[in-house]
Every structure is written in C-alpha cells, then in structure tokens.
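Here the complex is missing a single protein chain, while all its other protein chains stay put.
Coming up: chain A.
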C-alpha cells in the first residue's frame, strides 16, 4: 500500500457534511458573482446563475467525459437526470476513497472466511489493481487460474444511507425542487445504490445473465466463485483485455471495432427485449476489449441491474418505434402514459413538451430506425450536441424544474446514454436493425 499522504476521505458524518457544505459554499459564491455582475451592469441572467449552480453540483461528479455530458444534457430535458446526477455524485464520492490498507483487506477475509487471503488463494496481490465503485479489485491466483477479487469498503451501505439523508435537503434546495415531486426518483436511485453493495446479489445476477446470454457471439463473461465470495467479497475470473481508452490506443482496425460495438449493441438489445433486465452501468470500466477472434468484449460488474417491468418495456419500445415518431397523436398518448405530459398542463406547456420530446426522440431513436448505423459519424454527435444546447438554452423549458416521466426511465436513460457514448467513442458502425 502507498504511504503517501492521502487526501479527501470523508467517511465520518461530519467530514461528509463539510464536503457538502463546501458545495453549498460554492453555490453561495455563485450568487455573489451573480450580484457582482449585476452591480457592474453586465448581463447576468438568473439562468446563468442556475447554470452555474448546476455546474457546481454536477461539477466533477460524473465519470462521464465531455461528449457523454452533452448527451446527458440533452436527456436532462426530461429532468430525470437529476437523480442520475445524484447517483453519480455518490459514485464519485466512493471513487475518491483511498485504497484499503493491506491489513484491512486481510481482516475482511478473516471475517468472511476465517482465513487470510494468502491462505485462501495460491497467490494474492495485497496491492489493489484498480478501484471498483464501492471497493477495490485485487489480483489472485488459484489452481493456475487468474482471479479478480473485489473487496468492498467497510460500512459502505451505511454511509450511502447517511449520505442520502445528508445531501437530500441540500440538493433539493439548490435544484429548486420539493421532496414530494422527486421522491419516486430518489427512491429508485437509492434502491439501485443499495443493491450495488450486495455482492451476493451481484454474483447471482452475473451468473444468470451470463447463462442467458450464451447464444450471443463475441461476448465473454467471467465465471463467479461462490465458495470465495460473500456479501462483501466477490471472486470471479480475471478476464483478459483492455479498457476502452487503452484498447483504442492500440489502433484496432475498423472491423474489430465494429464487431465489438456490435457485440455490445446485441448484448443490450437482447437484455432489453428478451430478458427485460439490463446491465444498467455501461461505464467504460465495466468492459474489457481485445482483438482476438476479430474482436471480443468482456462484460464485468453486474452490481447495477435494472429490471424493466412489462408495461415500461412496452412504453419505451413504442416511444422509439418509427411509427410513433410520425404519428403525433400516438406520441402524445404515450407521453401522457409515461407521465411526461399531464392532464393539468396548460396547452402551451403541453405543446412545448411535445415539441421537445419529438425533437429529441427523432435524434435519439435514429439508430433504431435504420438497418445499420454509424456511431463514428461526427455529424450525428454534432446534431446531438446542437439539440442539447438548444434545449438547455430554451428559456421556457428551463423554467420547468420539476422532473417528469416514469422513475423507471432513470436507469433506462442512463443505460442508453452510456451505451451510445461507448459506441461513439469506439466509432463502431453497427447493424442496429429495427427494435422488435
């Protein structure tokens, strides 16, 4: 373990409160800047202020890189992005936790198995190879097999719960929302976050989904080892391959990138359409790519899995179907069903929502309406950016701070935002076909 001084480890309640207070402080500074600008007569609209506040909150909170953030902005018109940003913030807070010390890892094993990892495995690296969202991954070897052992930070589930209690009022205040409006969304996010801390559940889901995805080509799943796993320790195969960034640095051919992109696309379509259950965390760290067999994709981390209820599935599918896009009355009916449009909305408001939804569905649904789609096409991303900017700039829309739509859409959106971003970065051209 490193002996370097480690910064930012807000685990006690007080330390975390201080961290959030800092966000509050920065938001306060934004107000000061706003009034200062006003005082010197320069144009500083309240929108600027809100944008600055939101930026402060969203700030470094997501692992998403620039391009993804643009897409995220675009989807933010549904305001579902608030809870997702919220989720990302916790993820971020966990990412910045310093690595567990060797002795604590040993202790976690003693608690779980009554043995130290050095007794349990033939070989065990006390230094973590990488950080997982709420733990760290160690390399181990047993009977000649390379294994990845994920060890969870102690007390994570507890700190998630108290973080949520701490940040909720501040987040609501800053975003200008009241609790009743966002409760279903926050509950959805909390459930997912807490599920992620249960490695037993992750093991079961990983095994199930891997078994069901057997027919799919060019995909690879690690085998899990229940005998070396508990609620806090998860042991699986160490899959070969590289993460997206490193993989792209090796200059893979277009064919390989296409095949990997295709495997990823098929994997998600299969889960959504056949399993109604989604690996809802398409984060670059959860995929391993390699050039063997013309491109193979390894899928890790089933901590965040979204079960899609039948009615939500139908709704989502219908929204993306080509017929819907052409038929305004049908779109209106579907959006009302999804809770985006409400009977109490003023006609002008309704038209506004309808217009913006139509515009974004046209673009987002684009890959679904074509037989093949080139995610590497810069024009598509440019169009997404432009739409995102337009929506963010729309003064009418920005006044609508209240989130709308089914809470199930949070993770569906997150999944597709992540998937599109990965495919774009991969620059893959894919046979997308029409959503069945």
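The rule is simple: a residue touches a chain if its C-beta (ideal position, glycine included) is under 8 Å from a C-beta of that chain, and two chains touch if they have at least 3 such contacts; residues count from 1.
Note that contacts and distances are computed from a predicted model.
Participant: What does the UniProt entry say the missing chain is called, choosing from "Beta-lysine 5,6-aminomutase beta subunit", "ATP synthase subunit b", "TetR/AcrR family transcriptional regulator" or "Molybdenum transport system permease"?
Facilitator: Not shown, but named in UniProt as "TetR/AcrR family transcriptional regulator".
Participant: Looking beyond the chains shown, say which of A:158, A:179 or A:274 touches the absent one.
Facilitator: Answering carefully, the residue with contact to the hidden chain is A:158.
Participant: So that we can see where the missing chain sits, which residues of chain A does it touch?
Facilitator: 1, 3, 5-6, 9, 11-12, 98, 100-104, 106-107, 110-111, 116, 118, 126, 153-155, 158
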